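One structure, as C-alpha cells, below. Some questions next.
The complex appears here without one of its protein chains, the remainder shown in place.
Here the chain labels run A and B in written order, and each chain numbers its own residues starting at 1.
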Amino acid sequence: VIVALLTDFGTRDHYVGAMKAVILSVCPDATLVDITHDIPPQDILTGALELAAACRYFPAATVFAAVVDPGVGTRRRGIATDAGGYRFVGPDNGLLSIAGRQFADAVTVELRERKYARPTISRTFEGRDRFAPAAGWLARGITLHDLGPVIDDAVSLDVPAPGRTTDGIEGAVLRVDRFGNLITNVDEATLAAAAPPRERLEIRVASQEQPIPFVDTYGDVSAHQLCALVGSSGYLEIALNGGSAAATLNATRGTAVHIVRSPIADPRSPIPDP
Amino acid sequence: VIVALLTDFGTRDHYVGAMKAVILSVCPDATLVDITHDIPPQDILTGALELAAACRYFPAATVFAAVVDPGVGTRRRGIATDAGGYRFVGPDNGLLSIAGRQFADAVTVELRERKYARPTISRTFEGRDRFAPAAGWLARGITLHDLGPVIDDAVSLDVPAPGRTTDGIEGAVLRVDRFGNLITNVDEATLAAAAPPRERLEIRVASQEQPIPFVDTYGDVSAHQLCALVGSSGYLEIALNGGSAAATLNATRGTAVHIVRSPIADPRSPIPDP
Partner (left out) sequence: VIVALLTDFGTRDHYVGAMKAVILSVCPDATLVDITHDIPPQDILTGALELAAACRYFPAATVFAAVVDPGVGTRRRGIATDAGGYRFVGPDNGLLSIAGRQFADAVTVELRERKYARPTISRTFEGRDRFAPAAGWLARGITLHDLGPVIDDAVSLDVPAPGRTTDGIEGAVLRVDRFGNLITNVDEATLAAAAPPRERLEIRVASQEQPIPFVDTYGDVSAHQLCALVGSSGYLEIALNGGSAAATLNATRGTAVHIVRSPIADPRSPIPDP
C-alpha cells in the first residue's frame, strides 16, 4: 500500500524522516511517496490545492498523510477522511477538505482512538506522533472507523470561485509553480460555458494591455511569448514559453485574470463574399 | 530492511542517486528513506545532531548511511557503529558519535574489509564507493564484525552543554529549523532541575529585554508572539507563533539563551488571606 506525504516541513530538518520512520514502524511494507514538503510554511490553502491536484493519479487505497498545521498542539482536531477510495489523514483545518470534496462519498472521522497514535504525543509535532501512525495503521489494514467517531463539521476551505461578468469571466491566480506558470481558478467547464471557440477569448492578467493568446501548449507561441492554455490539472494557466510568466507579469496568488469574449471576428473565419 | 540516508550532498546533483543505486545493487529489497541531504556543506555537528534526533524513531535494525565528510579521501577512517539495535555507517569524524552515545551498548568497527566496498574507490566520493556498499551489505545481513576490527578511539564530537548559574541555566541555540524555531541544548531534565514550575522561568535570548513565556505549544500565545516550549525532540525551543523566531531575534547557532528563576510570585498562586 502506498502512503503519500505532503507537508510544509521542508527537507533540511529531520522531521519528514521521523514521520517516515514512524509509518514504516507500523507498516513495514508501505511504499512511501513524497508529493511535496515545500508547501510554504503554514499555507494551508496551497497545501490543500496541491493535495487535491495530486491525489487522483494515485492507485486506489492510497493513504495520504498531509501536515500543514499552524494549530498544532491546540484543540483543533486530527481527522481522517475516506473519499473516492482514498484515505486522507491530517489536521482538521481544511487541509484535506478540497481533496475530499472532489469525491461524492467523503466520510470523515475524528482521530480519537489512542492506540493508533504514539505512546507520547508531542504538543509541537503531531505529524510524527498522531498523523504518521494513523496513516501507517490505515496502510496496514484497519478501517477508517477504527480511528474514531464520524464527524460532520470538519473545517472546509473555500476556494475563490471564478465570477461571471456580462462579457466573460473574472478569475484569479491560485498557484504559481516552479516554472513561473500561473495556475488560475478557472476550470475547463467554466471556460467552455463562457465563450467558445477559445480562439475568441481575450485573456488579460491584472491591468495588462495586450491580450494573451489561447493555445494548446507552450511551444505554440514563439520563445519568450506569453500564452494561455488549459494546464495539466484542467485549469486555465498563463505561461511564458521558455521563461516565467509570474516574473514577467509580476503576478502572484490572488492576481486577477480577466477573460472576455473578443468583439473582433475570428481571423480564421472564412471571409464572406462581397 | 530500511537504509536511511543523511548527507550534505544536496539534491541538485546526482550524488545521492548514485549512493542509492549502489545500496540497491547490493541489497535490492532495501527500503530507502531520506532523512535529509541539506545539511549545510561540511557542517559535521549539524549532521550529527540531526542523525541523533532522527534515528530513534526508526524500527530496530535500520541501517543509517551518513556522509558529511570534509576529509574524504584523506587518512580519516571509515567506520560502522552498532548501537541500540541500529547500525550506522560513515566517516570517522564524529558524525556518528552523538547518535551512538545515546545508547549504552555502542560498538564501533573500522571499515577495512575490502570486499564490502566497490572495486574502485574514488578519493573524492567514499559515500558512493565505501559507505553505501557497507550499508547495503549490513542491510543484506552481514554482521558489524564482518566489516573490520573493533576500534575504541573513534572521533567523538562535543555538544556544547548547558551551564548552571546561581539563579538558573545558561544555554545556547544548537539548531535553527526551517520554520525559524531555535532548538537549544537545554533538555527537559536540566529544565526540571532548574526551577519548577516552568511558569516561573524567565527566558531571554541573547541580550533581549522582554522575557519569553514558557508554554506547551505555539498556539498558546497570540499570533506573532514569541514563546518557549519543550520541542518535539525534548529540548527547550524558542518559537514565534506564525513566523520565524530566528529572524525576529536575529539568532543563529551559538546564540546564548538565559533561563532564570523569576523573582516575581506566580500570579496563579492563591492570594493569602490578609
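Basically, a residue touches a chain if its C-beta (ideal position, glycine included) is under 8 Å from a C-beta of that chain, and two chains touch if they have at least 3 such contacts.
Source: prediction; values computed, not measured.
Annotation: of A:Pro28, A:Gly85 or A:Gly219, A:Gly219 touches the absent chain (contact as defined above). Chain A meets the missing chain through residues 2, 4, 6, 11, 31, 33-39, 50-51, 53-54, 57-59, 62, 177-179, 216-220, 229, 231-232, 237, 239, 242.
Panel shows chain B; residues 9-18, 20-22, 24-25, 28, 32, 41-42, 70-74, 122-125, 128-129 of it touch the chain omitted from the view.
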